[in-house]
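I have a structure here, written as structure tokens, and I will follow up with some questions on it.
Left out: one protein chain. Kept in place: all the others.
As written, the chains take the letters A, B, C, D and E, and residue 1 is the first residue of each chain.
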Amino acid sequence: MPLSPRTREALKQVSTATLATALFKRGFRIQCIQGVQPLHAPTGSMVGEAVTLRYIPAREDLNGLDVFRDPTHPQRKLIEECPAGAVLVIDSRKDARAASAGAILVGRLKARGAAGVVTDGGFRDALEIGALGIPAYHVRPSAPTNLTLHQAIAVNEPIACGDAPVFPGDVIVGDGDGCMVIPAHLADEIAAEATEMTAYEDFVAERVAAGASIRGLYPATDPTNLELFAAWRKASKR
Amino acid sequence: MPLSPRTREALKQVSTATLATALFKRGFRIQCIQGVQPLHAPTGSMVGEAVTLRYIPAREDLNGLDVFRDPTHPQRKLIEECPAGAVLVIDSRKDARAASAGAILVGRLKARGAAGVVTDGGFRDALEIGALGIPAYHVRPSAPTNLTLHQAIAVNEPIACGDAPVFPGDVIVGDGDGCMVIPAHLADEIAAEATEMTAYEDFVAERVAAGASIRGLYPATDPTNLELFAAWRKASKR
Amino acid sequence: MPLSPRTREALKQVSTATLATALFKRGFRIQCIQGVQPLHAPTGSMVGEAVTLRYIPAREDLNGLDVFRDPTHPQRKLIEECPAGAVLVIDSRKDARAASAGAILVGRLKARGAAGVVTDGGFRDALEIGALGIPAYHVRPSAPTNLTLHQAIAVNEPIACGDAPVFPGDVIVGDGDGCMVIPAHLADEIAAEATEMTAYEDFVAERVAAGASIRGLYPATDPTNLELFAAWRKASKR
Amino acid sequence: MPLSPRTREALKQVSTATLATALFKRGFRIQCIQGVQPLHAPTGSMVGEAVTLRYIPAREDLNGLDVFRDPTHPQRKLIEECPAGAVLVIDSRKDARAASAGAILVGRLKARGAAGVVTDGGFRDALEIGALGIPAYHVRPSAPTNLTLHQAIAVNEPIACGDAPVFPGDVIVGDGDGCMVIPAHLADEIAAEATEMTAYEDFVAERVAAGASIRGLYPATDPTNLELFAAWRKASKR
Amino acid sequence: MPLSPRTREALKQVSTATLATALFKRGFRIQCIQGVQPLHAPTGSMVGEAVTLRYIPAREDLNGLDVFRDPTHPQRKLIEECPAGAVLVIDSRKDARAASAGAILVGRLKARGAAGVVTDGGFRDALEIGALGIPAYHVRPSAPTNLTLHQAIAVNEPIACGDAPVFPGDVIVGDGDGCMVIPAHLADEIAAEATEMTAYEDFVAERVAAGASIRGLYPATDPTNLELFAAWRKASKR
Partner (left out) sequence: MPLSPRTREALKQVSTATLATALFKRGFRIQCIQGVQPLHAPTGSMVGEAVTLRYIPAREDLNGLDVFRDPTHPQRKLIEECPAGAVLVIDSRKDARAASAGAILVGRLKARGAAGVVTDGGFRDALEIGALGIPAYHVRPSAPTNLTLHQAIAVNEPIACGDAPVFPGDVIVGDGDGCMVIPAHLADEIAAEATEMTAYEDFVAERVAAGASIRGLYPATDPTNLELFAAWRKASKR
């Protein structure tokens, strides 16, 4: 079930914080990719279906520099096959002591239309990647080549990333707070609910900036606020 | 013993580094809230008396989303009661895997005149909080709602925050290096001493920028430097 | 064997990521100073020969504030003796709970012509140090004086810094990704090779930005790409 | 609602592993006090109602050795007031760098009839405590006096211990795997269910030792096994 | 290429320390499964070919207790299919906050003739598993059911375990120091070399116990020691 354009657009307008709450309401507590931060300046949310890459510790005899000459090497192959609109999610075992990838590969992902890239390790050429503008999330910059610690072993398997479970096809959303993983079958419903929640939160933020108390407003235990919200939605066409 | 306006103003002009040294001289070694960084662009120091909020791990049956409908919920109640000029300090057990609070609550704190907010966990809506301008310190951004991991359990108790002891009423000072906790009864004396130290450090920095050696200057083991300093103070009206 | 001006200049033009790969080819896997980030805005790489300072945990009776009055105190002495062009590397045992140094000492290093400073702990006055412009790398800002946790015990010994071995005279290179340690006897050969690699990587990045696949290009398994590269070098005078 | 003698006895016969599963069935995922191990040789489970003690970081001016001369010091007072049958649970912020208590205090707890003691820090005199025989759980031995890092600040508040929430009156059960926290209102129901589960698990263990496959047996998807179990219960009077 | 009986027997007579050195000589530095310890009393080394099980974080909607009723559940299926003589190695992402398995499953492994079981997480029923006698290695005991944090997702893939790469068929050896992973194609050669090394080390240990200096003996830079060793081998039939 591919991500619909409508849901994709809706998710671009909501925050990971709001999505996290919508997921929490349904019993999901670990869908946050912990500890990652954007290399780019986030403007609007990154949204895309997960394509996954799994790394294991790099055994020395299998990870000389020449492995990249093999066109079937999982990392290099995936870079050329990652679908447009997808987010490449890399399981680096939370180990940022060597890079998960660098600016050339991320540049190629951008050229091929990927929606973004996430690792629970680190990227090298971090400033260059940030300048590319494609959404990219990692733990911290890391200069050493991935071969130092990471062997790319498999693509499109269910993986762990930042202590979150990521299944291929799950919808990854990223903003200034990091990245959330929406189970694929819930993407439409979560997007719709988060859109509604966002409207209310924007209304609340405006009210709070204007001096309103959060009592009865957040959450809306005072029905007056729901009326004011209805009026606000009409006025602001939300 | 409330924080005097004079001491508050004095503390705004000194750095946490200088305060740490003044505290160290008196035998205090753990008054630094370890590992927190500002979300805002720090210009001048944040200063205020600590109001505390303590979180414990969130037991699932006690932390559904509906708890926020309860006007006596400690987190929501405290947001509406935190005095102007105070700094809200949250004991999140150094766990940033879920948010300590988000932009709406921090916005309300700002509207109510709080001097700032500190958690040894993370905030959600981190970019929005940074844009609000109110001094805010955390470990890293974190999207999940606080209910995922944190139950607000008590207000204005002595707490731990970033491995520092924080008693309600202690004076919290924050700048680009993080936050220091000044025991309430020492605030005046520390502020006075730090003001003096800052004058000398500014003098030293100027001299060093002009090419002076630190020998005999930092610290001032050469009496000549004390004379030069006296002249500098007069000239610069410090 | 001092660092030649030619090698110094060459290293300023290459990235730590490229250097890490050149070192990896020779069997070096741990020459990255893990976890450090620049306080300054890195423009071009920091390059210099390592001068080292080793800290041990600060025994309370030996580390009162008056130790700095002693002109032979290793930290203060080294600041005045660090050669121009050198990088001061501090072994802080990866402990950033107290500062490794502050803006006055780093300012003096700058005035004396040091190429930069690196600690696997933290600096205090971090914003001020960043404003000085001298390359400076640390783990995170830290307000407490170094005496709180660190006793300067020895200079120019082989040390650990960020899990890397650093011998005095090793060449330290830093950029946005962090810092690498080049064994002194390999500096010329690594610089030369990295210069060549950088030319090819720049060519690849241009091609990728223009839409080229990385297949056969990165690495250059398709000889056509080597021909194109030869032409590109001629055209771009690389 | 005090812990009934019947439930106390029942809980002594079941394992923390079985209790964890019974809690998991009800949506409780964080009731395990993570990372603690017994100092004593566990024979049968420790069971008792939680009495809590909360530590914060020890501010130096408030934690000289003479504080123990004060009969109202929370730690010393609690040792003399902890009810028979209770388990003293100490929130040491997972910091074992200083002791949570030593053999004399634990010996007094034993003499007063406490059911056990748990800290997410460490005990000093660990071998002596182990020899006392009273159930005691910690992370690791730690020689320094608690005053070095811990100030006893409050008793019988809800606390965190090993990342679990502990409310006074919750039922603590400990065995070779560590400790579980049963919410007070669920103690009877969990005890009853765990007793049933234990019977079946003992039956399964016997069958597996005799060579049976776990298919259809664990869990009992093959009805034949339920019949065999019924016969086994009759025969073994379980 | 199955593990030959001869190599299996040889490996039972050597220590993981000796194997680690033999691997180090060939450039292998990360074949140690870090941080695991035996639950059983190790007498002789555990030896067997790796069969692997990979866990990812347990998404709540996919990991109710009823999943074990499914005979194709990877964990339960593997327990019934793990070959005699094999070592089951579980990738638990170094997360011991929930169990990797318990005494019933490990008991079944024993009954089916497995050579041992290793996880980089924890086992529940740790004392019972220790009493079974089958070699079992983990980080620490952990009561919560694996469903709390771990979803069994795949069998016999290359995995990470304790920061070591483990390929199905690699030879796992365990003793009191923990576990080493021998790449399958090197098992015979490593076993042979380690057998020789062990003979010399036993000779050295005897000599040292008798008062000999290690100079010239360890390593054997003095040829006299090689002569003595030759005599010792003859006398002791090694």
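To be clear about the criterion, a contact is a pair of C-beta atoms (placed from the backbone, for glycine too) under 8 Å apart; a residue touches a chain by one contact, two chains touch by 3 or more.
For clarity, every value in this text was computed on a predicted model and none was experimentally measured.
Shown chains touched by the missing chain in the whole complex: C, D, E. From the options C:I30, C:V67, C:A192 or C:A212, the residue with contact to the chain not on display is C:I30. Touching the missing chain, out of C:A17, C:A58, C:L147 or C:I172, is residue C:A58.
Check C:T18, C:Q37, C:Q75 or C:Q151 against the missing chain and you find that the one touching it is C:Q151. The chain that is not drawn here is touched, among residues C:R93, C:R215 or C:R233, by C:R93. Although one chain is not drawn, its touching partners on subunit E can still be listed: residues 15-17, 19-21, 24-25, 29, 32, 34-35, 37, 42, 163, 175-178, 180, 201, 204-205, 208-209, 211, 213-215, 218-219, 221.
Touch with the hidden chain on the side of subunit C covers residues 27-31, 56-61, 93, 151, 153-154, 157-160, 163-165, 183.
Residue-level contact of subunit D with the missing chain is found at 65, 68-69, 71, 76, 79-80, 97, 99, 102-105, 107-108, 111, 124-128, 140-145, 147-148.
Throughout what follows, only the chains that are shown with their structure count from here on.
Subunit C and subunit D have Cα centroids separated by 49 Å.
Inter-chain spacing, taken between the CA centroids of subunit C and subunit E, is 39 Å. For subunit B, the set of residues touching two or more other chains reads 29, 163. Taken together, the touching pairs give a contact graph of some other shape, not a line, ring, star or complete one. All chain pairs that count as touching, in label order, are A-B, A-C, A-E, B-C, B-D, D-E.
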